[in-house]
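Note sheet for the following structure.
A protein chain is absent from this complex, but the other protein chains hold their places.
Chain nomenclature is as follows: A and B, assigned in order of appearance, with residue numbering initiated at 1 for each chain independently.
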Amino acid sequence: MDQEFEKMLAKGNEAIAMAAIDSGCLLYFGYPITPQNDIPEYLSKHLPALGGVFIQAESEIASINLLLGASATGARAMTSSSSPGISLMQEGISYMAGSELPGLIVNISRSGPGLGGISPSQGDYFQATRGGGHGDYRTIVLAPSSVQEMYDLTCLAFDLSDKYRNPAMILGDALIGQMKEPLVRRKRSKMDLPPKDWALTGAKGRKPNRLKSLYLQDGELSEHNWKLHQKYEQMKKEEVRFESFFTEDAKLIVAAFGSMARVSKTSVELAKEEGMKVGLLRPITLFPFPETAFYDLSQRVKLFLTVELNTGQMVEDVKLSAARDAQVYFYGRPPGSLPSPEEVLEEIKKYYRLGQG
Amino acid sequence: MELVFKRPECLIDIPFHFCPGCHHGIAHRLVAEAIDYFKIREKTIGVASVGCSVFMYDYFNVDVLEAPHGRASAVASGVKRAKKDRIVFTYQGDGDLAAIGIAEGIHTANRGENITIIFANNGIYGMTGGQMAPTTLLGQKTTTSPYGRDFTYDGYPIRMAEMLATLEGSAFVARVAVNNPANLMKAKRAIRKAFQMQIEEMGFSFVEVLLACPTNWGMTALEANRRVEEEMIPYFPLGILKERKMADYL
Partner (left out) sequence: MDSDPFYYDIIMAGFGGQGVLVIGNLLAYAAMMEGKHVTYLPVYGVEMRGGTANCTVVISSRQIGSPVVGSPHAAIVMNLPSLIKYEPLVLPEGLLFINSTLIEPKETYRKDIEILSIPVNEIAIDNGNPKLANMVALGAFNGKTKLVQMSSLFGSLEKVLDQRYHHLIPSNIKAIQLGAEFVRKMT
């Protein structure tokens, strides 16, 4: 047992792989792509000894469909990729949402559009939080900002995915995926999950189970979509997670997630040292988005600065969530280089002065 | 009086939606009979594809999963890998397997996935209204090859069974037809054999079934049956192309 709680120095990507194993996910399907190859490499090494299955599929399209099939049997299963590969998976994710199948999709995102590059980017925020594929659905999206969170949120994602019978996504980036930090493989308290009586295991002693997303009878499909909608509403009520950092007396709130939240956190500390009242609100669940947290804060704080590694995506959700009279500003950067904490601090100062009148 | 013909236990007692003269119903029945024969209904999981065969879950009295278009063999691989002791089959049309899903089909065979694919080849897209398929014959008119399929334009009809038989991963590959009683009996044996191979864990099994589509061919049922004999079989010869013996496997 001591072994289990030992502090190790682990790569973010490996933390995800370890969390999968610790969550009872013994089925992995994927196709190599930088910068997430540590995940399939780790699992290809460790799953066989655990009686699990690792398949290097012929494409991301096959990977997501292998996941769909495995998940339909009630087993925990996952795939991982990076942005272009995640685009290829969107059809399958839509089918999974439509067929109400759980399953974990990890996106260690890189920069786009197109082949783009392999540098860290947050350009997949819209794709991740708006469903990504066709149809009116959502994916549960968790955004880790440390190696420990790569582990913890992967464990949580499996639980949430099972709880809601809906695909879940970890949205990380090359920075969090490639870096090493201290990690403890701590056990999560078990979530109370419904039985998987819908799983396809062979119709023994029961009527056949059907898993499908095609609904052609009158009214059937709209009823199905309303049911999905109810799930998303329940997620918004019960599953929102965020981190508040010095928000109590803040006059300006920085909003950032994932790797940019790390940089921004340092900037907020620097601002505090210079006597500015600045806080940080970091969404951990990107869907469901912490709408209420932003709204509540905006009753008192009127200045928001959204910092992203793109040219402006999450800022739209911050604007939608904040009260009408709040000012929501944006500082972003397309892929290529990460802003330094000092650069973000300069932006904070610029907008903070506005609040001073 | 002796009961000599009844509905397989594996089929649900509702009428097929298939058009008059369509062979899908016959192929469905052969699959159902094979499942009954081996008494594996309660451990069988079917994977439906997109096309006329998508409604498989309405007809088969087994657990059924619907796959995205072309992805049935990848989905079935996922099912099988998660539940190794279950019997898993797909039923895919020519668009699903030979066009949009050809990569998944080839790689599933190449991995030697211990599943069974029933490939329904009628040389045309039925559900979408008679467009050209990868298996449409040269000269054949469809709504998207109105002047007849021209190889300089559209390429050649693909022989899936031959292609998959070349792969080391495939264990059993056959092509059959159901246009007359003699062919039907051979088809029944081949489909049964395919499931047997899976039960015996011999690896990937594949049966291509030539089907008539009178509606989209613009023919009567009898004319369509004749066309299978006179036009399809000469290009898509029937027979067992590959049958792995236990000795080869080990």
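Keep in mind that, in the parts below, a contact is a pair of C-beta atoms (placed from the backbone, for glycine too) under 8 Å apart; a residue touches a chain by one contact, two chains touch by 3 or more.
Keep in mind it's a predicted model, so treat the numbers as computed, not measured.
Although it is not drawn, the missing chain touches A when the whole complex is taken into account. The residue touching the chain not shown here, chosen from A:39, A:72, A:86 or A:175, is A:175. With the whole complex as reference, residues 7-9, 34-35, 117-118, 174-175, 178-182, 262-267, 269-270, 273, 338, 340-341 of subunit A touch the missing chain.
One rule holds in what follows: only the chains that are shown with their structure count from here on.
Averaging Cα coordinates per chain places subunit A and subunit B 40 Å apart. Residues 41-45, 47-48, 54, 57, 60-68, 71, 74-83, 86, 103-104, 106-107, 111 of subunit B are the ones touching subunit A in the complex.
The residues of subunit A lying in touch with subunit B in their complex are 27, 29, 53, 55, 57-59, 61-62, 65-73, 75, 77, 91-92, 95, 99, 200-205, 208-214.
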